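The complex appears here minus one protein chain, its other protein chains still in place.
Coming up: subunit A.
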Amino acid sequence: MFSSFEAFMNKYFTPVANWMDKNVYLSAIKKTMVAMIPILIIGSFCLIPGAIPNMIGPKNPISIWITQNDQIISIPSTIGMGMMALYVSAIIAYHMAKSWKLDVPGCVTMGVMSYLILAVDFAKDGTVDVTYFGTKGLFVSMFASIVAVVLFRWCKKKNFTIKMPDSVPDFVSRSFEMIPLSLIIVGFFLIIRILCVNVLHTMPPMIFAKILSPLVGSMDNVFAYTFVKFLQCLLFFFGIHPAVLSPVTTPIQTQFLAENIARAKAGLIPTHFYTPGFDSAFGNFTGTGLTFGLVFWCMFSKAVAQKKIGRLALIPALFGINEPILFGAPVVLNPIYFIPFVILGPINASIAAWATQLGFMRASTFTPPYVGVFFEGYLATFDWHSLIINGIQIILSILIWYPFFKIAEKRQLEQAKKQKQVISEADADLIKDMHLDF
């Protein structure tokens, strides 16, 4: 049965994966997001100490130490995840320049500069506002970098350059060649910024969320929510981190939260379930795709590698971080785990949405600080039913992942056995060739 499923995956999904690799834009995005994974993992790990005072109380000596040293502890997160959009703009431009055989330093410079023109904002005291340097600016970072390199390529094709005499050194003439090109690219993005800020009264990073807001706004129903979770898992399965969707979904979630709070203050029942606290506590419970089940079974696996990954991934999973299991198992691009991750994970995530729509659990009116699983759900809703929902989700996750884990474990054990046999045969031949005489 699994062989026919694997044949199905090879027929329909391998071509999609291959097409994504050959498409310059998607390939650049995918490679960039893969490069961002260490930053995301380190950044997420550095947020875990910040959750401890919230869990054990602020007067505890450990909490006091963590609070006093919070700035240092969170530096990797602030400079890592907090500046992710900046790195993404450079790396996407790099990969696209390499694909199209363009001048890499020129493309990277234009990519980063274009992104900064759209994303930089200034506070009232004149300091640079870095709000859109992190995940909030991801969408505009990708857009600016891609468009900048496309414009760069177009300008090169149309020969918009300054030709210097042959006597001028190569590195000098290359810089001068870039001048008209830079003017066109910078001018283009300046016009976009002026239109967005002065006409539409919106910072450019927010314009994408605003254009998509009617669609996302209509998604405040369980079926649409399940579709969004499915999309996030599908992207992640092909190696693209779902953070790319957050610049669009997070502002809408925040607005829904504000509407919930307003209704609660007016003595009315909040109606929107799609809020940041809800999505984090239930939609991404133990990580995107609700992968705790796989972590659980891996910890008890007979395969050595799986056991190690399971034990390593346990603590992060309890804080909603599942990159270790996704890339360690691996789940990404592994057809064995497609069904539990992409199809069943979103359905499991939607249980909480059903519970809220049917009135079993209160809608969220609070975005909790970073705490572990179960705590987060309770703080988001202030409803003890959230513990039941999280409990159901965790049990379902364990049941869902079991059959697929067993298939993967069986394959790993078979591979390990083959390797042992191969080595033994090779060793046997080696000994034979040596013609040892004793």
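Here is the rule we use: a contact is a pair of C-beta atoms (placed from the backbone, for glycine too) under 8 Å apart; a residue touches a chain by one contact, two chains touch by 3 or more; residues count from 1.
The rule is short, and it goes like this: contacts and distances are computed from a predicted model.
Peer 1: Pick from "Molybdate transport system substrate-binding protein", "Acetyl-CoA C-acetyltransferase", "RDD family protein" or "Cytochrome C biogenesis protein CcmF" the UniProt protein name of the chain that isn't shown here.
Peer 2: "RDD family protein"
Peer 1: With the full complex in mind, choose from A:Tyr94, A:Phe152, A:Phe256 or A:Trp401 the residue touching the hidden chain.
Peer 2: A:Phe256
Peer 1: Touching the absent chain in the whole complex: find that residue among A:Gly126, A:Pro214, A:Gly267 or A:Gly359.
Peer 2: Residue touching the chain left out of view: A:Pro214.
Peer 1: Under the stated touch rule, tell me which residues of subunit A contact the chain that is not displayed.
Peer 2: 12, 199-202, 206-207, 209-218, 220, 251-252, 255-256
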